[in-house]
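Right after this comes chain A.
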Amino acid sequence: MKKKKILVKEEYCIGCRLCEIYCVTAHSESKNLIKVFRYELGEVAPTVIVEEKEYTTFAVQCRHCEKASCVQACITGAMHRDNGTGAIYVDQEKCVGCWMCIMVCPYGVIKRGVNKKKVASKCDLCVDREMPACVENCPNEALVLTEVGES
Partner candidate 1 sequence: MRYVIIGIGPAGMAAADAIREIDEKSELVMITSEEVAGYSKPLITYFLGGKVDEKRMFYRFPWCFEEKNISVMTGTEIVQVDPNEKRVISKRGEEIPYDKLLIATGGSPFVPKIEGVEKEGVFTFTQWKDSKMVASYIVENNVAKAVVLGGGLIGLKTTEALLELGLKVSVVELADRILATTFDKKASQIMTRALQSRGCEVYTDDTVVQVKGKRKVSKVLLKSGREIKTKLLIIAVGVRPNVGFLEGSGIEVNRGVIVNERMETNVENVFAAGDCAEFRDPSTGESTNIAIWPVAFAEGEVAGYNMAGRPVKYQGGVPMNSVELAGLATISVGFTNVEDNGVEILKYFKEEENVYRKLVLKDGRLIGAVFVGDIDRAGIYTGLILQKVDVSSFKNDLLREDFGLVYLPKEYRKKLMEGELKVWLE
Partner candidate 2 sequence: MVRVNASGLHYKELNAMVRELLDRGEREIEIHDVCGQRYIGAGLSVKDAVIKVYGTPGNDLGAFMNGGQIEVFSNAQDGIGNTANSGTIVIHGDCGDITGHSMRGGKIYVRGSAGYRVGIHMKSYGENFPIMVIGGFVRDFLAEYMAGGLLIVLGLEKDEGGNIVGNFVGTGMHGGTLYIRGNVEEHQLGKEVKIQKAGRSDLERIRLYIEEFCKYFGFDPDEITSGAFLKLEPYTHRPYGKLYAY
């Protein structure tokens, strides 16, 4: 199984945070930057996080770990690995918001959903797109999509 993986190239992140904006837009209703800003903010939040300290900046999103603590810790089975893509998704219908996943994720990349649903929200590798929005729109290729594993 070939598995998509986003590489984070810390040395090339310029801290523009466009990845966040495109992430939000990709997961929005309208898929339009301007409309998202005008009408949909508060309903979607980015699942990529940009960190910044002095000269160091980088974007980080769910690593879709081999041994995923979040999947192990999930009490509802909402957090699961898709056997097709190898990625980890959260089934928001199942999630009860116990935040066990937030407690155990060593990357701190699972968020409490921003909309009325108090359920976990995380990177889904943009399942419905060829290229995750953050990767596609990173102006300096600080996020790079690779495929690991055998085909």
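Methods note: contacts are C-beta pairs under 8 Å (C-beta built on N, C-alpha and C of every residue); 3 or more make two chains touch, one makes a residue touch a chain; residues count from 1.
Basis for inclusion: all candidates are chains of the complex that A comes from, given by their letters.
Values in this document were obtained by computation on a predicted structure and should not be read as measured data.
Among the chains 1 or 2 offered as candidates, the one in contact with chain A in this complex is candidate 1. Residue ranges on chain A touching candidate 1, taken from their complex, read 8, 10, 49, 51-53, 56-58, 60, 63, 65-67, 69, 72-73, 75-77, 93-94, 96-108, 110-112, 118.
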